[in-house]
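Okay, structure first, notes after.
The block that comes next holds subunit A.
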Amino acid sequence: MPPSFTGFTEKKMEDVALEIEYDHPKSRYLRTERLPHIWCPGCGIGIVLNSYLEAVGKSGIPAEDIVLVSGIGCTARLPGYSNIDSYHTIHGRGIAFATGMKVANPALRVSVISGDGDLFNIGGNHIMHAARRNVDMLVICVNNFNYGMTGGQHGATTPIGSRTASSPYGSTEDSFNLPYIMAALGASYVARWTVLHVRQLVQSITRGMKHRGFSFIEILSTCPPNFGKDNNFPSGFSEMEHYRQFCTVDNTANLREISIDFLAKKPIVLGEFVNERRKTYHEREEQVMKMAQGDQQ
Partner candidate 1 sequence: MRKECRIYGSGGQGVITLGHLIGSAAIQDNKEAVMTEEYSPYITGGWSRADLILSDRKIDHPLVVELDYLIALNQEGFDENIRSVKSDGIVFTDSGTVDWHNSYGKRVISMPARELAGKIGRPQSANIILFGLFSGTTGIPGRDSCLSAIASRFPKHKSGNAEAFDLGFNAGEKLE
Partner candidate 2 sequence: MKKFINKGQHFMNGNYACVEAAILAGCRFYGGYPITPSSEILEGMSARLPEVGGHFIEMEDEIGSIAAVLGASNAGLKAMTATSGPGFSLMQEGIGLAMITETPCVIVDEMRAGPSTGIPTRVSQGDVMQGRWGTHGDVETIAYAPNSVQEMFDLTIEAFNQSENYRQPVFIMADQVVGHMSEKIVINDPDEYHVTERITRNSHDDSMTVFDYSRDFTPMFLPGKGFHGMVDSLSHDERGYPSNSPEVGDMMMGHLLGKIRNNRDKIVRYEEFMLEDADIVIVAYGILSRVAERVVTDGRKNGLKIGMFRPVTLWPFPDHEIERLSENAERIVVAEINYGQYSHPVREYSRIPVEEIHFIPAALPSPEAMLRSVLKSPEPRAIKGGVSK
C-alpha cells in the first residue's frame, strides 16, 4: 500500500507549517514580519527575491555591507521584504539616489532592484548616465512588459502588438531591447535571464554583485493578471512554459537581434553578454582627489 497522508491531523499540519517558517533558510535575510507580500499569484518577483538572497549568501559579501535601493512599482517593493538596509525611493529615481549613496560611501555594495517601467520609462535618463559613469553598482531590472502596479498599462518594454490596459488595440510602439541598450551605454556587465532559469540567475546575480563597475541584469518575469491575461499567458505557468520552449542561451549573440516578440514566437536569447573591466567612477574620482589635494600641499 502506498503511504498515505491520512494519518496527519490538522494540528500536525500546523506544526509542520510552523517548523518550516522558523527553519526557512532565507529567514535571516527576510523581514518575516512583513510577510505575506503584496505580489499576485503567479508573479515572478518572489523568485527574484529568493534568487537575490541566495546570491547574497553565495557571494560571500557580508549582508551588512549591502544596500538595496528601488524606485516605485511592484518590483520596487522587493527591498522592503529583505532584511537588508533598504531604501524605497520615488518613481524612476532609484539609480540616481543609489549613485549618491555609492559615491558618498564607496564601501557600500549597492544594488538597485526595480521594474522595467521604473528603470527605463520614467528613470531612463538616470540608468543611461550611471552606466556611462560606470558607477560600481548592480542594477536588476525585473521586466514584466507592463506597468503592473497601476493595472497593466503598456510601456517602453511592451512588445509591439501586445494588448494592455492602455493599448486595447495592441501596442503600436516598438519596444526597448534592454541588453542591447545597456551594452551600448557602456555597462560593463550585461546579462539576461528569466524567472524560470533560477540556477543561471543566481550565478549571474552573484557575479554581478562581485563585478567592479556598472552591472545590469534583465530578468524576464511573469505577470498573469495584467500583461499575461491579454497576451496568451493567463497563468504564471503558461508564461513559464513559453520561456521553457523558446529560450536559448547564447553569450555571444548579436545583441541587436535579441528583441522580444511573444506574438511571433521569436526565440528569446538569454546569456551573459558583456563582462569586462573598466575603471569605475570611484577609481577615477580617487585620481581627481589626489590631484586636488596634491596641488595644495
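How were these candidates chosen? In short, all candidates are chains of the complex that A comes from, given by their letters.
Couple of notes before you dig in:
We adopt the following convention: a residue touches a chain if its C-beta (ideal position, glycine included) is under 8 Å from a C-beta of that chain, and two chains touch if they have at least 3 such contacts; residues count from 1.
Treat the numbers as computed from the prediction; the structure is a model and nothing was measured.
Here subunit A touches, in this complex, candidate 2 (chosen among 1 or 2). For subunit A in complex with candidate 2, the residues that touch the partner chain are 31, 34, 64-65, 67, 69, 72, 79-80, 83-90, 92-93, 96-105, 107-108, 125-126, 128-129, 285, 288-289, 291-293, 295-297.
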